[in-house]
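Missing here is one protein chain; the remaining ones are kept as they sit in the complex.
We call the chains A, B and C, going by the order they appear; numbering starts again at 1 in every chain.
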Amino acid sequence: MSYWTAFILTLFSPVIGGFIYGLERIVRARMQGRVGPPLLQPFYDFFKLMDKRSIIIHSFHAFMGIMYLIGTWFALFVLLSGGDLLIAIFFHVLSLAFLVVGGFSVRSPYSVIGAMRELLHMVAYEPLYVLSAAALYLVTGTFQVSGILHSKHVPLIYLPLFFTAVLFSLPAILKKSPFDTAEAHQEIIGGPEIEYSGKFYEAVYTAKWIEYVYAFFFIFLFAGGNHILGALLIIFAFFFFNLLDNVTARVNFRQMVAFHWYILIPLAVINLMLIALWRS
Amino acid sequence: MVVDEIKVPLREVRRTIKEFYDPKEWHFITVNGVDLGGKVELKWFFTKYGEREYFKVVTSEASYDDEIPTITYLIPSAWISEWELADLFGLNVEGAKRGLFLDPESPQAPLRRG
Amino acid sequence: MDFKKFRKRSPWILHYNTGSCNGCDIEILACLAPKYDVERFGILNRGNPKQSDILLVTGPVTKRAKERLLRLYFEMPEPKVVVAVGACACSGGVFRHMYNVENGVDKVIPVDVYVPGCAARPEAIIDGIVRALEILKEKGKEVELPHWCSAQVKPPVNRVKLLDRCLEELHGRR
Partner (left out) sequence: MGKRITVPFGSQHVALPEPVRFVFQTENEKIVDVEVDVGYVHRGIEKACATKFKYMQVGYVVARVCGLCAISHTLGYVTALERLMGVEVPKRALYLRLLVSELDRIHSHLLAMGHTAEVAGYENLFMQTFRHRELVMEMLELLTGNRVQFDFACPGGVNRDLTPEVEKVLREKLKVLEEKALWLRDVYENDFSLALRWKGTGVVTEEMAKEMNVVGPPARAAGLKTDVRAEFDYLPFKEVGYRMVVLKGGSIYERNLVRALEVLNSIEMCWNILDGLPEGDIKVPVKGLPEGEMFVRIEAPRGELFYYIRGSKKLILDRVRIRVPTFANIPVMKELFVGMDYADVPATVISFDPCLSCTAR
């Protein structure tokens, strides 16, 4: 992928993410036996928020909201432009750190609790992503996304357990049930994003769409050079995580971290060891 | 309906209840006040688990200034009824806080007559 | 670009019960459920005043809920509309002139749409929200004050101070 295509793709990634989000809302509504909003609903929300008056708690808090958007955007750009996988993960962590710092900087207890839980989210799923970067390196021999995308191997064949683990942690990165403790609409009403309003909430809202693209691109990498398989994997992952979202209750943060550390990460490590054994 | 009513003076109330009350058998319903003009008639309602239409009522009368004995030592869940009594009748119940329902700007002791 | 027309497309609601009998509240809940499914119109129950456009108020406004209602109203960014749901939110209903109520939401905050009924039916609530959207579309972004409040609004608005001023007046009004 050339540098400019990547740039344009990144620029339009909110649009793609918005469509994914709109589609998700429809799919979710249909799974619940409702009609659901129109496909363009996220964009209606987006334009409405443009016009809302923004109430700023203090400028640092608002700035952190914007930085969250920029950080996620940059992480995605690193991925799309074929950069280093580890750097993309690093930027993603950094962008979440902005959100966490913003959440801690206000007095609202929901925001503080949400920020703490956001940290626990990172503790839970980020090791899995770092490990999968390592696993992709073992299979394809490169950390470069462009290298992985042109690799002859299909990592999915070597990393089935890894793929399963990443699939199950998708709800954690996208904050969907069962791992939506950081957002937990019914407990802490959105967590770190509670105090944002107007244009600043819009930034946080859009950053979440970009995270959709980021997460699904990660899934795409598991198909390596086989792009059709990648597209199929994305569609499968999309429906799978919607189904998971719809048939589970929210677990608490202890169960979430325990699930990631006692089940998913060991799964991934077993896969990693098998590969290492097989290679040697 | 069987009603077993015990009329006692106010200071005897706690002892009377203590004599028969056993949390395994008795269910405390509520304490109720009725304004009789100048004084309040208080009734503690109890019922027995598993019996049909059986009530035990401890009745007593108190003037507006009397200190009403609390029964939260015996029945921990009674505090909410007692606080309500203190709030709505403006009575002086032992250990009760004001302001369960009423705000400073609401009329005080609304259930008193007159 | 004219963003005003998108206001109608994505109203996010905030619901507050100021002393109603729960009848209207469960009907609002029923609106979100599959049979009425207001998410068709993009309506979401946000539960967060900072991100909401429509404030649905039920109940005749008790003395204790009054201050909370005013705070919620001030926390909502403009443009916003207030919908009074149910007979008691409109006028006090059966609770009118009871000792602890204020006889309707419009005694405390400005109301744009009144939805009658005891309890208001889901169809009526949806209709009320649709009416509210018509009003929302035309609304400006100026800060609105309750009719009893004599504070002057001069930009830039300090919302915290304005709220304090209003609360002082609310309690002084007794």
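The rule is short, and it goes like this: contacts are C-beta pairs under 8 Å (C-beta built on N, C-alpha and C of every residue); 3 or more make two chains touch, one makes a residue touch a chain.
These numbers come from a predicted model, not from an experiment.
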Partner chains on view for the chain not depicted: A, B, C
Hidden partner chain, touching residue among A:R53, A:H153 or A:H185: A:H185
Contact with the hidden chain (one of C:R121, C:K137 or C:R159): C:R121
Residue touching the undisplayed chain, where the options are C:V101, C:V115, C:L145 or C:C166: C:V101
Missing-chain contacts mapped onto chain A: 28, 31-34, 109-110, 112-113, 116, 177-178, 180-181, 184-187, 189, 246-253, 255
Where the unshown chain meets chain C, residue by residue: 14-30, 32-35, 45-49, 59-60, 62, 64-65, 68, 72, 88, 93-95, 97-101, 118-119, 121-122
Hidden partner interface residues of chain B, rising order: 1, 23-24, 27-30, 32, 34-35, 43, 45, 47, 49-53, 55, 75-77, 79-81, 84, 88, 99-103, 106, 110-111
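Everything that follows uses one rule, which is that only the chains that are shown with their structure count from here on.
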Comparison of A-C and B-C (more C-beta pairs in contact): A-C
Mean-CA-position distance for chain B and chain A (Å): 58
Gap in Å, rounded to a whole number, between the CA centres of chain C and chain B: 39
Distance between the centres, which are taken as Cα means, of chain C and chain A, whole angstrom: 35
List of chain B residues in touch with chain C within their complex: 101-103, 105-107, 110
In the complex, chain A residues that touch chain C: 25, 29, 32-38, 41, 44-45, 47-48, 50-55, 185, 189-190, 194-198, 201
Complex contacts: residues of chain C adjacent to chain B: 63-64, 99-100, 171, 174
